[in-house]
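Data block below; observations after.
The chains shown are only part of the set, and none of them has been moved.
The chains carry the letters A, B and C, assigned in the order they are written, with residues numbered from 1 in each.
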Amino acid sequence: MSRIVCFGEIMLRLSPPGYLRFVQANSFDVVYGGGEANVSVSLANYGMNAAFVTRVPENPIGDSAVNELRRFGVDTQFVSRGGDRLGIYFLEKGASQRASKVVYDRKYSAISEAKPGDIDWMAVFEGASWFHFTGITPALGDQPAALTLEALKCAKEMGVKVSCDLNFRKNLWSPVKAGSVMGELMQYVDVCIANEEDAEKVFGIKADDTDISGGKLNHGGYKKVAAELRRRFGFEKVAITLRGSISASDNIWAAMLYDGTDYYFSKSYPVHIVDRVGGGDSFGGGLIYALSNGYSPADTIEFATAASCLKHSIEGDFNHATLSEVKALMGGDGSGRVQR
Amino acid sequence: MSRIVCFGEIMLRLSPPGYLRFVQANSFDVVYGGGEANVSVSLANYGMNAAFVTRVPENPIGDSAVNELRRFGVDTQFVSRGGDRLGIYFLEKGASQRASKVVYDRKYSAISEAKPGDIDWMAVFEGASWFHFTGITPALGDQPAALTLEALKCAKEMGVKVSCDLNFRKNLWSPVKAGSVMGELMQYVDVCIANEEDAEKVFGIKADDTDISGGKLNHGGYKKVAAELRRRFGFEKVAITLRGSISASDNIWAAMLYDGTDYYFSKSYPVHIVDRVGGGDSFGGGLIYALSNGYSPADTIEFATAASCLKHSIEGDFNHATLSEVKALMGGDGSGRVQR
Amino acid sequence: MSRIVCFGEIMLRLSPPGYLRFVQANSFDVVYGGGEANVSVSLANYGMNAAFVTRVPENPIGDSAVNELRRFGVDTQFVSRGGDRLGIYFLEKGASQRASKVVYDRKYSAISEAKPGDIDWMAVFEGASWFHFTGITPALGDQPAALTLEALKCAKEMGVKVSCDLNFRKNLWSPVKAGSVMGELMQYVDVCIANEEDAEKVFGIKADDTDISGGKLNHGGYKKVAAELRRRFGFEKVAITLRGSISASDNIWAAMLYDGTDYYFSKSYPVHIVDRVGGGDSFGGGLIYALSNGYSPADTIEFATAASCLKHSIEGDFNHATLSEVKALMGGDGSGRVQR
């Protein structure tokens, strides 16, 4: 089976138990996650040959991050070891009107100090068919951005298909910087994934009235964003996730795929949230799986949306929904009846 | 007070904490439960003299199962000890579109290897007024089925009223086998409890359009099922539970009682689910309580439905709702205001 | 910054984890709380100089209560030490149709045996601008009632503004006794806080049809209650909280402020409940903050309601919502989107 490569940062995530606030916590639940690592776990989970490339420190915290990826079937042979620390993010789970809160402590992480030459991309892409990255890695600093560019060039040379989730992070860089750096990287990208905020913040492409809280989608607005993204960067496909935030406890979740010809809208799911983090990444994982396995555009967007719908009911960054569960939901069974 | 006897399997139930999936679990919450044991706890909880008859191994896991029954007031003097193991079931709690999942590990359990002659039914039914069993026990094997038949004959001879919850389990036997075995046992049954699936799977009695997800009940469909069950087996009463699965987090819950003359429909409750397992059993417990205490048919179905509505908000298999709480809800107070 | 003084009982609160019932609990989560202590924490949390006055025993349980107040920035220098025990309340969290349940074990607590002369009110009110108490403290016994009266007289003499949350507790006294004792204390009160039940139980002032379960408010009923309270006791302001109990899991929450001229109704919030206890107290804390900081009446009621709306999503008695979070919700952002 050909390899699917994901590249980026994996972080230690620390969360107060249940709905406790940071100031109430006497322990933190520990998981590991990050945009691209989350995609790699989704893919391994569906039985794909998924490899994750990153850099983690040579200490037990770095070991634990690698172990967690291995545990869920991700190939970690290309993980580089070095640097001072593993990035950390603190997550406080919200409820009702109280939003979930993320406190980042990722500065000076091992991957943020990685640089071109640190990774043997030729070896990484040997036998690979797909490369996935996000807008987070180049935002970590000029060196990670250069390293990403190096990866992209090598991938293209070796005929590897490339997907990118724009994933704008305002704490890491400004829209201006993001637009400039990402603009250059986009030329290597075949499949672009974005949400309604990313396209605007990174490339200034704004949808009209995309508020879906009420449950109704303004299809036209999303279509325009996808079309403009494709027009500007020549993407083969553009996928856009649509989130309606009713409250921290309840969301509406849907997505759209544009293949340059048609616009495919998924079913729209009302989700009662267990853990919303990694929702977008699980969409990416589902999308890459479906596209790698010859799904039709309509099935692709349904698979990716069903996969990420299920993620919202799962604790942690990783999507532990199984292939058969995603297919069952995609096939219409969202009744939640006990499976005996 | 006359004794109410429940007979069947009690299992060790192992669940990941909260909404964790099996593959994420580093500990399992431990409770004990099973269809008939759950009924016995409901009855003890309402102050009835409830005895549970089963067979558990002579080890600390068997001891713990017996202890848990004693803790909640069930008479365990007729529990037989022997066999290799206590049946186990693993339960993963679902949420939103992700269904709860049960993995059974009950083969070769002590009760599944029990056989006619193992239990002194004469002693068990001495002073008893009611005997309750379910379709699970005969499904455990030919010997437990024969043991059940032995119990039923003895009960009838001693003038004990009999109730049965059809409780079809597709992992344990086929519809054909179920229909054959259960068909024979039904002649001893006075009160039959079923849900919309049981009657179809066991006896091929299908209701038209009984989907109540939308909250609307097709009364006609349920009436036909109850009437046909009574026609075929001559039950004194037939009770049918009606579950509308909106998602793993939200259900609609209601029930109907048919006494051969009239059909009594309970109020319909929207339930926000804490733990859905044992919901049907708590209905059985409420039904037997109400019928044993001279409730009118209308009050009987309201009591049983209110009792089982409350169960959905309680962790574990057992229903720990109190008599006064059931009566309060039956009386209309479902506002959930803090009781100080 | 001038001091805001809260006076009353702080209790040890013991709760089974999650949604477990008392009879299932093998551990209790520990927090400390009480009507007036909760208000003091809210105020300290918003950066105010808040002092809490009470009496706790000279043992590690008393120490822990004081520590918890200090932890969240409350000035505990006036806490008196002595007596036999700290009051306790056991709280079982409800869900869906099952109500939360409080078992009080507060008799003979240190504060219930405090008496006039035990506290140096002159020192307490030196530099203070506001004094807050509730109907709970005088209900603890004749001595605490006398001590409250002593505090009120001293506060008035020293020009300190006084607020009171009527907070009727039926386990502590009868409506008749409450009406008599509270009636006398009301003459010292400037700002009266009540819910729909308090005014009726304590002073026999009944609103017509104030059921807001359906989400619709009968404004007229609440206006009449506020107007009558003001007429009878000459309050400067009257604030009334409006709770619609759909179930133990879902409530509607809103409030009204009457300043003798106009009636200001807040937005109405659908709240998905994490912990409902202390909801009213967090309203009081928000109200005092807003009034102490020169908010307009309309902004005051929006601030207090938003603050207490957020409390429902926070575990424990204390409201750990921050000033900026309250302002954001008051400003309209209740979407619960992840804050990164």
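In the analysis below, contacts are C-beta pairs under 8 Å (C-beta built on N, C-alpha and C of every residue); 3 or more make two chains touch, one makes a residue touch a chain.
What you are looking at is a predicted structure, and each value in this text was computed from that prediction instead of being measured.
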item	value
Overall number of sequence copies in the complex as this file defines it, 3 displayed	6
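By our rule, only the chains that are shown with their structure count from here on.
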item	value
Same or different contact residues where chain C meets its copy chain B, judged by the half mark	different
Computed distance of Cα centres, chain C from chain B, in Å	44
Residue numbers of chain C (touch at least two other chains)	18
Footprint of chain B on chain A - complex, ascending	18, 72, 269, 271-274, 309-310, 312-316, 320-321, 325, 329, 334-340
Contact set on chain A toward chain C in their complex	18-21, 23-24, 94-102, 104, 169-171, 213, 245-250, 276-277
